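Structure incoming, see below.
Excluded from the complex is one protein chain; the other protein chains are retained at their positions.
Letters A, B and C name the chains as they come in the text, with residue numbers starting at 1 for each one.
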C-alpha cells in the first residue's frame, strides 16, 4: 500500500511539473513571435480544454452528464463584462464570474442531484434555455442585443489567463482524482449504493463537485468574455459550447486528467483540418468520432493508448465494479 | 436416469474475483435439491449462470440434454427454467394477474392466457389479489407471486433463490409446504443460507463455500459433515 | 376573456399539445423500455419531415400518404439503429448510452444540414381550407394533425395497454431481469419499442411538415419541449407524458396570449424545476420503484 501511495505521489509530482511547464510555455507564446493564427489556435485549444476539464471534474468523475457547462460559461462571460463595465478590477470581476456560475449551478444541484443521473442531465439541459430566455428579458443584461465590454483589452491578457485556467483545471483534476475524496468519488461513479454504504454522503459530494466545476466553467467563460468582448445571448447560450465541453473529455478520456488535453488537441486539429477538407461534413465527422470512441474505446483515446503501451499494468488490477455487476 | 440439469465444471470470474470454482452437479426429474452456503459462497452466482443472467467463464450447462451454456436468459426461461429472485423483483406497476400473464408463453388466445393466469394464481393462493397492483403485496405474497410467475412458464426446473429470507415463522412453514407440493410439477433447486431451516424438505443437498462445493449428498450426510459444521460455526462466530 | 376566445385558445393549444404528445410518447417509451434517453429523437422527427417533403414535391404524393410512409421509414431506420448501434451500449454506464444517442443526434444534424442546407422549406400541397365549429375556427391542416395524433396516440396506448407485446414492454420497463426470467425476448422487445417510437417520431415529422416549415433543426427544437413534457409526466410514464404534453400545449396557448411566448417558456421551465424539486416522479406520478 505504501508503495502504491509512493508511486502515486511520484506520478502527481511529475504530472504537475509537466503541466506547469506546458502552461508556462503556452502562456509565453505571445512573446515568442509565433503568428497570431497559431496563437488563436492555442487559445481555443486552451479554452476548450478548460471547459472540458470543468466538465470532467463533475461529469467525468461522477458519471452525471452535464449539458449546462456552456450555459455556466455564458453566465461567467456575462458576469465579467457587467463587472468590468462597472469599473471593478479584473481580479474581482473574474471572481464574481466564478461565483455567479457556482450559484447558478446550485439551482440545478439542489433540484436534481438527489435524484438519478437522468434527472440531473435533464435539469442541466434546460438551464441553457432558461438562462437564455431570462437574459433576453433582463434589461441590465442588455436584452436580446447582448452587451459589449467597453474596454478592449490587449490579446495577451485573455491568452495568458485562459492558459492559466486550463493548466490550473488540469492540475486540479490530476491531484483531486488521486486524493482520498477523489478515489471515493470514482468509487461512487461505479456503484453509488456501495459508496453510500462506506460512508460517502453522495449528494453532498456531488453538489460540492458540481459547484466547483461550475465555478471553473464560469471562470473560463469570463476569460473568453474578455477575449470576445462582445456578447450576444443567442451565441453565448448556445448548446454548441456544451457539446464541446463534453466532447473534448469524452474523446480524450473522461475521468482522467490528461485525456481532455489529448481531446482538446484532437478536437481543435480535427476542426482545422475538416475546415479545408470537408467543411460540409464537419459536424457529422465529430459525431462519428464521438460514437466510435464511446462504442469501441469505452473510456476514451488516452486510456486506450495507455493500455496499448503498458499492457503489464493492466493485468492483476482489481476489476471495474461495473464488470462485476454485469 | 433422466437428468433435467447438468452443470459441468462451471467457473465464474469477475475480473480478479473467482466467484465460482469448478462446480459440477446433476439434477434428476422430480428432485428437490438444496443449495446451501454462507453469504458470498457463490450460490447466487451459480444460480444466475444456470438461469442465464450471465454465461460461465468456463464449463458447460445442459438442460434436458440440450447445451444452453451460451443461451440468453429469456431463451432458457422458454426452454423451461423458471426462477425467483433473492430480492423480489415483481413488475410493481402491473397487476398481479398481469405479472403472471407476462410469463405465460403467448398461446392460443388472450382469453385462454388470462384464464390460465387465474388458474396459477389460484394454485398459489393469490387469486383474491389478482387485480391489485403487485407493488401493494406483502413480502410473503410477493414470494408467492414470483413462484407463480415461474410456474406460468410450465418449467422443467424451478430455481428458488432464498425464498424464505425475511419471512415470519408461520410464513416460512407455509411456504416450505407449498414448495414440497411443487415437486410434482418441476424439479427444484432451493437456495438458502441457513442449512437447518429447509434441509428437511430436500431430497439431496449441496453445500458451497468460497465458490466451491464442500459437501454433497442426502440430508443426513450433510448434517453429519464436519466441513459443513465448521463452515457454519465459522459463520456464526463471525 | 370571452367564451369563444377561450374555446379558440383551447383548440389552438390542443393542436400544439397533440403533436408534442406524439413525440413525447416515443421519448417516454424508449426511456421506459430501453432505458435510454434518446437524444436523437428529434433527428427522427426531422427525417419524417424531409421524407414527406421529398415524396410530396418529387413524387407528387399527397402529404396524407406521407404520414404512414414516414412511420414505416422511421420504424425501419429505428430498428436498424437500435440493432446496430444502441443495443451495443446496453448494460453500459448511463453516461455511455447517453453519449451514443447524443452522437447519433449530432451525426443526424450534420447529415441533414449538408444534404438539405439550412433552407426553410415548405409545400402548399395537401388539405387546405378552414373548418368552423360554432365560433371556433380550425384550419383543415391543423384538424388533420389533431385527428392523426388522436388515432396514432390512442392506437399506441392500446397496443401498450391491451396486447401481449404491450404487456411485455410494460413488464420490461419494470424489471429487466424479471422480464428475461419470464421468457420475454428482451432484445426483440427493445427493438420493437425503439422502432415503434422512432416510427411515431417520423410520423410526427410528417405532421410538422404539414403545418410548419421544414429545416434541419426542426426536430431538434421540438424534442427539447418533448423532454420537458417527459420530465413533467414522470420519466418513462407514457400516459403521464401524453397528459403533460396536452396540458403544456394548452397552458402555453393561454400564457402566450396573456403575456408572450418567451414568458410562457420561462414559466414552463420554472414549473419543470419545481417539479424536479418537489415531485421528482412527475406532476401526476406516484413513486414507482425500480
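We take it that contacts are C-beta pairs under 8 Å (C-beta built on N, C-alpha and C of every residue); 3 or more make two chains touch, one makes a residue touch a chain.
In the analysis below, contacts and distances are computed from a predicted model.
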{"item": "Chain not displayed: protein name in its UniProt record (\"Dihydroorotate dehydrogenase B (NAD(+)), electron transfer subunit\", \"Amino acid ABC transporter substrate-binding protein\", \"Phosphoribosylformylglycinamidine synthase subunit PurQ\" or \"Cation:proton antiporter\")", "value": "\"Amino acid ABC transporter substrate-binding protein\""}
{"item": "In the full complex, displayed partners of the excluded chain", "value": "A, C"}
{"item": "Touching the absent chain when the full complex is considered, from C:113, C:178 or C:237", "value": "C:113"}
{"item": "Touch with the omitted chain, as defined above, among A:146, A:221, A:249 or A:287", "value": "A:146"}
{"item": "Residue among A:187, A:202 or A:228 that touches the chain left out of view", "value": "A:228"}
{"item": "Residues belonging to subunit A that touch the chain removed from view", "value": "35-41, 44, 133, 136, 143-148, 150, 152, 155, 228-230, 232, 234-235, 240, 271-272, 275-276, 279-280, 282-283"}
{"item": "Contact set of subunit C toward the excluded chain (per top definition)", "value": "5, 8-9, 12, 16, 54, 57-58, 113-124, 130, 132, 137-139, 141-142, 211-213, 215, 217, 221, 252-254, 256-257, 260-262, 265"}
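Simple rule for what comes next: only the chains that are shown with their structure count from here on.
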{"item": "From subunit B, the most remote chain by mean C-alpha position", "value": "A"}
{"item": "Chain ID, smallest distance between chain and overall C-alpha centroids", "value": "C"}
{"item": "Subunit A and subunit C, separation of their C-alpha mean positions in angstrom", "value": "32"}
{"item": "Geometric centre distance via CA averages, subunit B-subunit A, whole Å", "value": "48"}
{"item": "Subunit B and subunit C, separation of their C-alpha mean positions in angstrom", "value": "41"}
{"item": "Sites on subunit C touched by subunit B in the complex", "value": "164, 167-168, 170-171, 173-175, 177-187, 288-289"}
{"item": "In the complex with subunit A, residue positions of subunit C that touch it", "value": "31, 37, 85, 88-89, 91-96, 98-100, 102-111, 113-114, 224, 227-228, 231, 235, 262-263, 265-266, 269-270, 272-273, 276-277, 280"}
{"item": "Of subunit B, residues touching subunit C in the complex", "value": "51-53, 72-75, 77-78, 82-83, 85, 89-94, 98-99, 101-103, 105-106, 110, 113, 135, 149-150, 152-153"}
